[in-house]
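All protein chains but one are shown in place.
Right after this comes subunit A.
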Amino acid sequence: MARKLIAVTACTTGVAHTYMAEKALINAAKEMGVLIKVETQGATGIGHKLTPKDCQIGEAVIFATDTQVRERDRFKGKKILQVGVSDPIKDAKKVINKALAMVDGK
């Protein structure tokens, strides 16, 4: 069965990096055969909002953020990998592998 992750991306201006990190995670996950849903918290509001069900299904949540995550309560009790918004832009596969390894307790 495919691995499942959820993620939140956010940057200071909320216009560019948030969406580059989103695309980087989606593209890499696709290549790796990992299912991912990415929520963008940008200047135009929240995009692809993670529902309680998403939060339940995701094995771990990646915060690729340079700002405070909005509505953080949703992720209470989840395994959280905190990275900078630039990290997935630089190497999204590495970030995803790190999140999966965290789930597997490696």
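By our rule, contacts are C-beta pairs under 8 Å (C-beta built on N, C-alpha and C of every residue); 3 or more make two chains touch, one makes a residue touch a chain; residues count from 1.
In this text, contacts and distances are computed from a predicted model.
Taken from the listed names "Glycosyltransferase", "Response regulator", "PTS mannose transporter subunit IIAB" or "Multisubunit sodium/proton antiporter, MrpD subunit", the protein name that UniProt assigns to the chain not shown is "PTS mannose transporter subunit IIAB". Considering the full assembly, A:27 is the residue among A:27, A:56 or A:82 that touches the omitted chain.
Of the candidate positions A:10, A:36, A:69 or A:89, contact with the hidden chain is made by A:89. The chain not shown here touches subunit A at positions 12-13, 15-20, 22-24, 27, 40, 42-45, 66, 84, 86, 89-90.
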